[in-house]
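Only one protein chain is missing from this complex, and each of the others stays in its spot.
Order of writing sets the labels: A and B. Residues in every chain begin at 1.
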Amino acid sequence: MSVKIQVTPERCTGCRLCRQICTIEKFGETNPRRSLLRIEALFPAPGRYVPHVCDQCGACADACPNGAISPQEDGVYVVDDELCTQCGACFDECPEEVLMEGADEVPYKCDYCWACTEVCNTGALVRAE
Amino acid sequence: MVPGFGGSTLRIDLSGGTVTRAPLDPAFARAWLGGRGYVDKIVYDEVPRDADPLGPENRLVVTPGVFSGHFAPSGSKCCFGAVSPLTNGAGDSTVGGHFGPELKFAGYDLLVFEGIATTPTYLFIDDDRVELRDAAAYWGHGTMDAERMLKEDLGEDVEIACIGPAGENLVSFACIGHDYGRQAGRCGIGAVMGSKRLKAIVVRGTKALPVHDLPALKASTMEIMKRTAQHPNMAPWQKYGTAMFIGWSNEHGVYPAHNFQTTYFERHPGIDGQTLVDRLLVSHKACFGCWMNCGKYSRASLPGREAVYVEGPEYETGALCGGNCGFDQIEQVAYVNWLFDRAGIDTMTGGGMAAFAMECYEKGLITRDRLEGHEMRWGSIEDLEHFVDMLVERRGIGDAFARGYASAAAQIGGGAERLACQVKGQGMSGYDGRPAPGMLLSYMTADIGAHHNRSWTITMDEDLGKNVLTGKAKVVVHLQHIRPFFDTVSCCRLFWGEVDVSDEEHIAAIRMMTGWHDLTLEEILLLSERVWNINRAHYLERNGGPGRRFDYPNARFYEEEVPTGPSQGARLTLEDLDLMLDEYYAARGWGKDGNPSREVLLDLGLDTCVANLEREGLLGTLTEPLPPVRGERYKPKAF
Partner (left out) sequence: MIAVTIKAGGLLTDYLRPDADAYSRRVEARDGETLRQILEAIGVPPGHVAVATANGGKIALDYAPRDGDEITLLPPVQGG
């Protein structure tokens, strides 16, 4: 794996700028609900946020019976929606729960466009190579 | 359908149990923008002048505003308003966090509640699905517990605004809580919610927010983000938040100590922003879309008590629940903050009421027998805990306090009203106006009573001279137009006030959101002035006139000299206050009696206000021509 999003949860403030920019970049709309990462909020105690991002673990690819999810050279897994049969086997396998089901029932996943790291002002999400 | 907005409105009749959806009227949206604009227009038009604020005819208006949800500097706010049970005039309070944005993503710009539910109820919104549901399981629970329980039952991905036992029990300064520690604090809107037996509003939104020009908005916001990230003020704000000004406030002698008896608290280092960061801080906590993340989430332990988690203490709480009550340890202030947050009580009026009670106790105006055998000592956590209990449950004299300052003072007797630090019933914000007359004028003339968010002038007061009474009124008028702009578009003022994001940049962002290419700052300032005058008319129509008689603080502020500290000797007289009011009314185009004139109301297109006030003999008479523009922007001469 040559690239990753480095997550430092202690720095997350829950601002959700990452979720805003994600859907603007990937879908051209303002709709954090569709974003490809999620922020877990542990309140009232211990009072912290935990970003969950795709770390390209490949579990979704392993679960796919049709080889519709596969890694690129840099290790980033991408979905081929023409091979996808909408069987839904992949969603439950994502350990970070960041594999998103689109209206077309095809999975959408983070492909390291880095937009979230560009808007994260605290260093909770950092581009690392 | 206007881009930038959610698109729909909901009318909820809690008596009949019905919900009616309608599209947002584009003309209404442009005329009143949102936030305070919607609140004040709707309550003026719909709430009968003799309606009980805690009765079925009052409206609870909830509105996220145009900025909320957008990728723009701090589009996070939601405004809650009604006729206030605290001031008996139009009231509103705005909360940050994530509630406003979620309403927008569900497609809503306005919720108007009327009536009273027969049993405890919450409103559940899941995009187009809107249901009134039984809240029996949550009724009686504190705000943080209720939020946690609702999220356990409905999913972690909902946003919630709810009241605590204080709102349920109609404490007149009850607030609305959200996101474990943000509040719509002022004006007692939580009591209006409680009077309707509405425990909470829960919302989940999954729709895309329509934007007129998203690429332009994105580019503009990214540019502002990069620029402001480097601004010298950004790092301290991110690290310390509002609490860092406790020291400044003391050093400049405007800090409330011991119920505003004086304006300097020697032990203030124990309760300031550095101390919060050193001893309490768990996380920096941001509102939606905001990189200033000024919120501070804290964990505080007091001996013999379980640790509490609380957002804050923010400046106002650090002032009004800090030195004002004689607490000198940050853990104590955080604990008091938590007590009020849990109960759903505004920490500002709550701290003010507690301090009022403490001074009355010190002076023997209240004795232990009226406190169920307890005391009410300065800086005593156990005494304050018991007081809050009596207040929330409305036991004994707690009931009088729950009704507000006038009622408490009447029950206490002995001239206690001199010590009740408020205007129009709203507890005074955490700055003393005797060393800053412009600030006192701001408190006196704010539509919702002694609140600082309409106009804040401490810097100008120092600049022009702390003893200077003239020349400040027209600036107060201008501030009362520009600051509410942020309340109508539901955007936090901190980017404008602290890191140099200009008025024009905010207007440009709204144009990109909505496509309103011809929107100007002048239009918005006029809207603010219109809303201001509507609120004044509303106040007079509900309370009678002349308006002037409501525009004074308690006698402490015109009879007592500041005894100690950097502002020692600061003293204002009733004549000083009258001088400032005269100048203010003239600057506003109001009569000397504080009533709006026909001329200014017609100039603003407020024919209905003219008719209503005229019928009651409440129009003011001008003795000079109406100023063509009311209010003047302040250019700092020293800065």
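Operating definition for what follows: a contact is a pair of C-beta atoms (placed from the backbone, for glycine too) under 8 Å apart; a residue touches a chain by one contact, two chains touch by 3 or more.
None of the values given here were measured: they were computed from a predicted structure.
One chain is not displayed; in the complete assembly it touches the shown chains B.
Taking the complete complex into account, B:499 is the one of B:90, B:355, B:499 or B:581 that touches the chain left out.
For the chain missing from the display, the contacting residue among B:453, B:535 or B:554 is B:453, taking the whole complex into account.
Of the options B:231, B:418, B:571 or B:592, the residue whose C-beta touches the omitted chain is B:231.
In the complete complex, the residue from B:206, B:274, B:301 or B:543 that touches the missing chain is B:274.
Within the complete assembly, residues 230-233, 235-236, 239-240, 242, 244-245, 247-248, 252, 273-274, 315-316, 429, 451-453, 456-459, 462, 493, 496-500, 636, 638-639 of subunit B touch the chain that is not shown.
FYI, only the chains that are shown with their structure count from here on.
One simple way to say how far apart two chains are is to compare their mean CA positions; for subunit A and subunit B this gives 38 Å.
Within the complex formed with subunit A, the subunit B residues making contact are 69-71, 98, 105, 144, 148, 156, 179-180, 205-209, 211, 214, 218, 222, 225, 229, 238, 282-291, 293, 295, 297, 299, 309.
Of all residues in subunit A, those touching subunit B in their complex are 10, 12-17, 20-21, 23-24, 27-34, 40-41, 43-49, 118-119, 121-122.
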